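One structure, as structure tokens, below. Some questions next.
A single protein chain has been omitted from the complex, and every remaining protein chain is retained in its original position.
Chains here go by letter, A, B, C, D and E, matching the order in which they are written, and residues are numbered from 1 within each.
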Amino acid sequence: MNVARTNEPAYAGGATFAKLPLVLDPGELTGADVAIVGAPVDDAVSYRPGARFGPRAIRLADVSGGAPPSRPHLELGVDPFEVLTVVDHGDAEVVPADKEASHRAIRRAVAGVVEAGCVPIVLGGDHSIAYPDVGAVADRVGADSLGLVHFDAHADDADELYGVRWSHGTPLRRLVEDGSLHGRNIVQVGLRGYWPEPEVFAWAREQGFRWHLQVEVDERGIGPVMDDVVGSMRGLDHVFLSVDIDVCDPAFAPGTGSPEPGGLTARELLTAVRKVALELPLAGMEVVEVSPPYDHADVTALLAQRVVLEALSGMALRKLGREPRPERDGGLV
Amino acid sequence: MNVARTNEPAYAGGATFAKLPLVLDPGELTGADVAIVGAPVDDAVSYRPGARFGPRAIRLADVSGGAPPSRPHLELGVDPFEVLTVVDHGDAEVVPADKEASHRAIRRAVAGVVEAGCVPIVLGGDHSIAYPDVGAVADRVGADSLGLVHFDAHADDADELYGVRWSHGTPLRRLVEDGSLHGRNIVQVGLRGYWPEPEVFAWAREQGFRWHLQVEVDERGIGPVMDDVVGSMRGLDHVFLSVDIDVCDPAFAPGTGSPEPGGLTARELLTAVRKVALELPLAGMEVVEVSPPYDHADVTALLAQRVVLEALSGMALRKLGREPRPERDGGLV
Amino acid sequence: MNVARTNEPAYAGGATFAKLPLVLDPGELTGADVAIVGAPVDDAVSYRPGARFGPRAIRLADVSGGAPPSRPHLELGVDPFEVLTVVDHGDAEVVPADKEASHRAIRRAVAGVVEAGCVPIVLGGDHSIAYPDVGAVADRVGADSLGLVHFDAHADDADELYGVRWSHGTPLRRLVEDGSLHGRNIVQVGLRGYWPEPEVFAWAREQGFRWHLQVEVDERGIGPVMDDVVGSMRGLDHVFLSVDIDVCDPAFAPGTGSPEPGGLTARELLTAVRKVALELPLAGMEVVEVSPPYDHADVTALLAQRVVLEALSGMALRKLGREPRPERDGGLV
Amino acid sequence: MNVARTNEPAYAGGATFAKLPLVLDPGELTGADVAIVGAPVDDAVSYRPGARFGPRAIRLADVSGGAPPSRPHLELGVDPFEVLTVVDHGDAEVVPADKEASHRAIRRAVAGVVEAGCVPIVLGGDHSIAYPDVGAVADRVGADSLGLVHFDAHADDADELYGVRWSHGTPLRRLVEDGSLHGRNIVQVGLRGYWPEPEVFAWAREQGFRWHLQVEVDERGIGPVMDDVVGSMRGLDHVFLSVDIDVCDPAFAPGTGSPEPGGLTARELLTAVRKVALELPLAGMEVVEVSPPYDHADVTALLAQRVVLEALSGMALRKLGREPRPERDGGLV
Amino acid sequence: MNVARTNEPAYAGGATFAKLPLVLDPGELTGADVAIVGAPVDDAVSYRPGARFGPRAIRLADVSGGAPPSRPHLELGVDPFEVLTVVDHGDAEVVPADKEASHRAIRRAVAGVVEAGCVPIVLGGDHSIAYPDVGAVADRVGADSLGLVHFDAHADDADELYGVRWSHGTPLRRLVEDGSLHGRNIVQVGLRGYWPEPEVFAWAREQGFRWHLQVEVDERGIGPVMDDVVGSMRGLDHVFLSVDIDVCDPAFAPGTGSPEPGGLTARELLTAVRKVALELPLAGMEVVEVSPPYDHADVTALLAQRVVLEALSGMALRKLGREPRPERDGGLV
Partner (left out) sequence: MNVARTNEPAYAGGATFAKLPLVLDPGELTGADVAIVGAPVDDAVSYRPGARFGPRAIRLADVSGGAPPSRPHLELGVDPFEVLTVVDHGDAEVVPADKEASHRAIRRAVAGVVEAGCVPIVLGGDHSIAYPDVGAVADRVGADSLGLVHFDAHADDADELYGVRWSHGTPLRRLVEDGSLHGRNIVQVGLRGYWPEPEVFAWAREQGFRWHLQVEVDERGIGPVMDDVVGSMRGLDHVFLSVDIDVCDPAFAPGTGSPEPGGLTARELLTAVRKVALELPLAGMEVVEVSPPYDHADVTALLAQRVVLEALSGMALRKLGREPRPERDGGLV
């Protein structure tokens, strides 16, 4: 067995997530609940590149040594790998320096996962992959029942960035334009800074987007904000969770392409992701914009890996249909 | 002359703050609202040097690509570069290894800005530059109407450090001594650790300094503390804002010379600076002690750059005399 | 005088903590209140090594320049080096690549400190040293009156890790097994993630361990949790404080061996340690798992150094038997 | 306009090469001998990106503080900035994430320089820019009289890389194909490793390329090899010098995208470049593949900056038409 | 298929070398010429640890993207992956913090490779693995016909290091003691510095070791020294090649545990390794002491990867029994 696809770029391939089984053939995905897909591209960034090394870094950022054996989440009391069948589908067959070909390959890979009945979890890569990622899910479930929960410092719904329409700053615009997503089914958390311009927000308002600026998290706390986020997705049968790691403050996620000071803490993000996965019907997920050349001691990659684990744990508990069972001590003797 | 082409990527072009026009001749500053001045010195530090590279790093730490085009602050709804005319006055004519000459040059540069009717924003450099920075402003407006809001882990009002009187630990003492500042018009935020000694605090108490230890922020929250800070400056016509980046925890600002664990988060600092600039009449500002050799992935420089942007945005909104207009979604459909 | 022991490993020895006097001979420790001991070992780790360089890094991470002169803690109003006699006892005579010999040497060193009537503060080193550290104290005071306050992302009470019984994941199990500690006298703070397995928690519950998951800190706040922690130690005459630096989020402590995103902030940890030292009778302390090869700009080492200083300040104030006297300004004029 | 003050320290001021005047308008280039052009692109790389930050890093990597004042090269006895008029033309108007548009912009910028009668020195950027760089020169002088001296670990004359025809591995193929260069006028130095495949070398052989593998430098020494290189360019009126920094061993140039161990030393490269510039009629030059995110302490950027200075010094001496005059001591007294 | 063994440490497993097929079952190795084995251990080091991450880093340090497709070595004219069947046998089943168990696992893995008729190439790990590596080969071929070519800054034939007999400084002593190697069949290259003591060299002299100090390479050149090295192995049917990456100067290999300034260049080492593999019958090989936490931009890992490729290329050409065919240009037209 060869672990690499033919003519695969050097930065693609390699380890599997959590040392899970590698299932490259989409025909063999059937029966799995979740499939990890790598999307090692950064051709669409406007500032720091490097996210092409993201999938590899996230997969390797695993202190615990992966499964088996696996163990329950201390706070939820559920072992995601016991409840869910999770496999690693390898990396999409991206082409270095050919953004369009890479996007087609990512869409093909995610579509294969979806068609096999698995939930895709895509490891980016820059945020332009939201277009093929969410698009492939939408192709399957349709826009009417599909929601998007989007954690990001940036709204990523501009019409173009430096004149480029297929950019990491525009995927939401493209998805709405082509009917993959309805604006009213999109909710964003963590927006801050000076981008995009008011016209973009005006467009989003027209489309029915909802969003929560970082300042709202500061003032109300992440808990109440997430209650609203979850509430705004009620009634939708399928929710895609898109986590741009730059939603966190650079202290927690230095290894990213467009860092924006003043963001979420790791605790806030992990808690928020867990809640989404637990309370909403996840149909797909992506973690994007991890740029290892700018990381230190793997702190960003470790956080991204934990974001995936939190989501898997939430999904597992949701599947079991029971309450969290945190490890509790016996109380005072 | 503008050193940047329109809509140039952030990583292209050169080194003025936000790619603003470079105006080296003080005679040509007239008409501008704000002038950025670099003070690349670190001859007065007691521990890690490197802040001489601070002005350059802060100027280059610009994810957005600078102006033009510029865009509004998402939470304030104001584009500082549209409301204010901001220019970059280059670096003061510092002399490597001659602290006194450098201080004179910095004072000259800041004085030139002030005389042209602009608000100086000085990028340090170590904190000893507070002496020429604040001094030059005081020369113009007088001590009676001048307040100082000082964010720092260290009080910087010692009489000497290792026997040195012109140190980064002594500028406030020198400013009070020579009548540039009245102690009663000084308020400090974020002090912690083991320095300086009680005699220094006793002196400060006598002078009427007010301060808020970090522990007070922990207990009361940054909001109420900043209400007090702003309140304590009421009635003063001119306020100088001095931000030592080490007021933040080393997680948020590793690239600094005298890191002190247990400090502000980036969110707290950015919120606090915005409030000061919005509610008080800024006559000058400095951001100091960014030491790039100790930074990683530019997180400290990015934070310092955002500190300046927050201040500019606050000043812009204050100039307009209206309330913040955060980008809001349309609410539930 | 030779500052090194004969045949000492390269990474052992060197500077002293806070430039305190070096007292290598245990016979000369008598009269001191506290003795710092280095335990430069990392032979028992399961992921990233490097903690053997921890003691050296923590000792050198001293912005203030050490004592003398020393100065009071701004928030407590006490100078620990004035109230307590603190010395540096150098490093235990560890043997590179011989875990058992190193553990024996550490136990011998800590025992020497305890027998001289000093409180040992051990700088690790990986967490396996809790076995000799706490064990040596227990030998002296007995298990009945000895409590353990344990800050950590990991419970460290597994029976084995990868089949290894003397691991950095098992010291609490070994200590309870050999009667050095009663489970009912142990309280843990900050546990999170996916380790250890439920059987381990079940065993701990049987033994009477108490613990506070990180999620509890998120929900209740560090203050109320620490009130409970201190409360649970009431009635014990001797308390050992074990701080695994990975209890903090990797943003605050990247330089560690088994980073677990979503942890304490530096402010929370420093406040909590101060409270323990102030309100409980410390009989020993350790700060472990600082791994300098993974640190940046010494932020982790600086934090660990401050953890020790906070504890010393708390102990000093407790010795004086008075309230904290924070440096306060004179109020409004 | 000169962006630097006279005798300004290296770490002060902004970002033109050697603090030369910035001349953005091509119409104002006339009269200059040399114009520096930045080409901040890395969209065509197959492994590590980051070269988009190359132009900025090379410009800033200037220990001497730039001109004025400038000083002679110790070994040649000529001050390039005294003999040649050199300006900085800024960066080409590249478009992030649009490779084709960026290439057009680079070609336009280089063409503007050439049309003004200046020698362009282009700071890359990845090696795909050789296509617009050399192409623009060829447009002016014609292929018959134009030679290429190419330092590189990689031959860069493949037909495609991962199926991509406009790649950093293919510019020489494209230039020969479109008639900008004749294969017989190309000579390569430093090739090593496992790329490209024999078919590519067969094609190059057919075209008349000459090359010197790294092993030949090992065996014969850089001096004799460079004699052959210069000899092979005799009779050509215009020579373009293309330096891919990865021709050096990663010890000397870690900050690059496709590092290949076993390459030239900095001494060998600097000597070789000096010889080319001194003995051949340079019509253009590029230094490419400097990737700052992978650099350390700027050693790669510093080397690239010195490569440009060596070339300028060689050109200056050639213009003067005299022998090198190294600074010599007075001999034994 | 699960790519991980059960209960594998986090730092083991992952990518394969050159994206070769992964063949974990020793029974399936038959037919392959070479099998790569990882030995992720660093429990036996005396200074900097980290080599446990070496196998992973070396496997991933592959600029070319691995095979297929593969391409010939430019200087030898042979594609190793076309001539040889090479597979990746994964990592030995090491046990974190249990040196003895790990050594047993490594010996078992190498023995499995040897028994299947393949040449093992072991990626370390610290140099203590020479004991199981060479030992397993000796078990098969016997000491009389087995030679060792050993590149290292350190002789590694001490009787103990800090009293430890199974150390990275002692494997040659253990191998000679237990009859796996005859001292007269050992030749060492690159020794320098201050270790070990004269008694150790006296012992080695008695055993018939031959060695070439670094100073001899300085004076005579690597070529003549390697002629002697190869000459001294003549007549032996099996040669094991042990490359400690610290034989190179820290400029070329900073990522190592016991760096010793003044060593080989990458060019010297690569040339020397190629010669050994081409002219001697390799029965096994190891590359050790790559410590990724101390590496920068992967330069050390890249060098180690190229050391393996050079050896494979040499072996391939030896198998073909023909002369090197470097890619040559067509000469002057």
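The working rule: a contact is a pair of C-beta atoms (placed from the backbone, for glycine too) under 8 Å apart; a residue touches a chain by one contact, two chains touch by 3 or more.
Fair warning: this is a prediction, and the values are worked out from it, not measured in the lab.
Note on the chain not shown: across the whole complex it touches B, C, D, E. Shown as candidates are D:S70, D:T85 or D:S145; the residue that touches the absent chain is D:S70. Although one chain is not shown, part of subunit E still touches it, namely residues 46-47, 184, 191-198, 201, 204-206, 208-211, 213-215, 218, 232, 249-251, 254-255, 258-263, 265, 294-296.
Where subunit D meets the missing chain, the touching residues are 7, 9-11, 63-65, 69-75, 77, 79, 249, 251-252, 265-267, 270-271, 296-299, 302-303, 306, 309, 326-327, 329-333. Touching residues on subunit B toward the chain that is not drawn are 42-50, 52-53, 95-99, 101, 161-164, 166-168, 293-294.
The rule is short, and it goes like this: only the chains that are shown with their structure count from here on.
Chains that touch both subunit D and subunit E are the following: A. Looking at which of B-C and A-E shares more C-beta pairs in contact, the answer is the pair B-C. Of all chains, the one whose Cα centroid sits at the greatest distance from that of subunit D is C. Subunit A and subunit D have Cα centroids lying 41 Å from one another. Each of the following residues of subunit B touches two or more other chains: 9, 11, 249, 251, 265, 296.
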